[in-house]
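What you see is the complex with one protein chain gone and the rest in place.
The block that comes next holds chain A.
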Amino acid sequence: MTAGASAEAAAREALRGWVRERSAAAVPDDFDDHTPLIASGLVTSLQITDLLLVVEEMRSAPLDPASLRPGVFRDIDTIYATFLADRLGS
C-alpha cells in the first residue's frame, strides 16, 4: 500500500469512527462510506461544526467557507472526495 492509500484508509476509518461515536441515530450494521449521513439522521446540521474541525485537522488546513454546502456531507465517500482527496489521496 502506498503512503497516499494508507493515509486515505486512515482518514476514512477516522471519519467512520467519528460517526459511530457521535451519531444522533442508531448506526446500521452495514454502515459504510456510502451510507447516507444526513438523510438517515446519523449526522445533524448541529454536528457539522464538530465534523468540520475533524476534517480540517486531517487536512492540516482550514476549509474554504464557500465549499460548505449540504450536499458535500452526503456520505463519507463524498466528504473524503470533497475535502481530503487533494491533500491525502493516493
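Rule of thumb we're sticking to: a residue touches a chain if its C-beta (ideal position, glycine included) is under 8 Å from a C-beta of that chain, and two chains touch if they have at least 3 such contacts; residues count from 1.
Please note the rule applied: contacts and distances are computed from a predicted model.
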Hidden chain of the complex, named as in its UniProt record, picked from "Carbon-monoxide dehydrogenase small subunit", "Cytochrome b/b6 domain-containing protein", "AurF domain containing protein" or "Glycosyltransferase family 2 protein": "AurF domain containing protein"
Interface with the undisplayed chain - residues on chain A: 24, 38, 44-50, 52-53, 56-57, 60, 62, 65, 68-70, 73
